[in-house]
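The complex appears here without one of its protein chains, the remainder shown in place.
For chain A:
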């Protein structure tokens, strides 16, 4: 039971990384993108392939996972820039599916639907972080989450955060204020992608095997759910959202009711959460991050009505 609890915490941390990436794209940049599953998969496979086939250590694969997902972030960011709202969501949704199809069919590299097994455990200073003894792994994940949180938080509180806010609020006005809106949108995509790539690396070295089936569209939806539930434009909220959604999705197993509650319950629940939040608390549980220039008291509650 404790072990299971730790497992949920580890997944919460891994997803919190992805959720923070989604938050910079959607919460700050205002772009509805559904790509996190794709970058998650890319990071996982970079680590899986380089460790098993080239004998690299987990740590050496991290910067590669980061860069490769960042590159794909750029590649997906550029062509989809002109799209907004639903159109952007649909275009980016396709990306994740393409990645999964490639992983399924590029047998020589990815071993197709069978996936890649026997991924080595990460070793740090001679100490093996054994995923089966979850404590050490949890500590490692938490360190990653904290580092990502600090970096994102600083980015958000700088000119970049404000530039993204301007792009989200009014692209035409933002341009007329000297902001290169294309550049900032692409930055947001690159940042969101690269942190998801890192999350993917962690996932690979946690489960010690990867299969394309893990990286479905549902992953992207879950991550979006986390951001919306916690509160857009707030990195703490993204982390909180990741925890809540992970706990909810393991609820049947956690309570020993998995034989009673069908597995589809997750999908229904996520949909329900999104709808309920949109109606009753569109700003999410925590709401947008209150900056020094924005006292929480004057933060409005979303709708005009």
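Everything that follows uses one rule, which is that a contact is a pair of C-beta atoms (placed from the backbone, for glycine too) under 8 Å apart; a residue touches a chain by one contact, two chains touch by 3 or more; residues count from 1.
Here is the rule we use: contacts and distances are computed from a predicted model.
Novice: When one chain of this assembly is omitted, its UniProt record names it as which of these: "Acyl-CoA/acyl-ACP dehydrogenase", "Protein-methionine-sulfoxide reductase catalytic subunit MsrP", "NADH-quinone oxidoreductase subunit I" or "ABC transporter ATP-binding protein"?
Specialist: So the chain that does not appear here would be "ABC transporter ATP-binding protein", according to UniProt.
Novice: Determine which one of A:143, A:173 or A:272 touches the chain that has been left out.
Specialist: A:173
Novice: Could you tell me which of A:187, A:206 or A:250 touches the chain that is not displayed?
Specialist: In the full complex, the listed residue that touches the missing chain is A:187.
Novice: Among A:165, A:202 or A:286, which residue is in contact with the omitted chain in the full complex?
Specialist: That would be A:165, which touches the missing chain.
Novice: Across the whole complex, list the residues on chain A that are touched by the chain not included here.
Specialist: On the chain A side, contact with the omitted chain comes from 151-152, 154-155, 157-160, 162-163, 165-166, 169-170, 172-181, 187, 291, 293-295, 298, 300.
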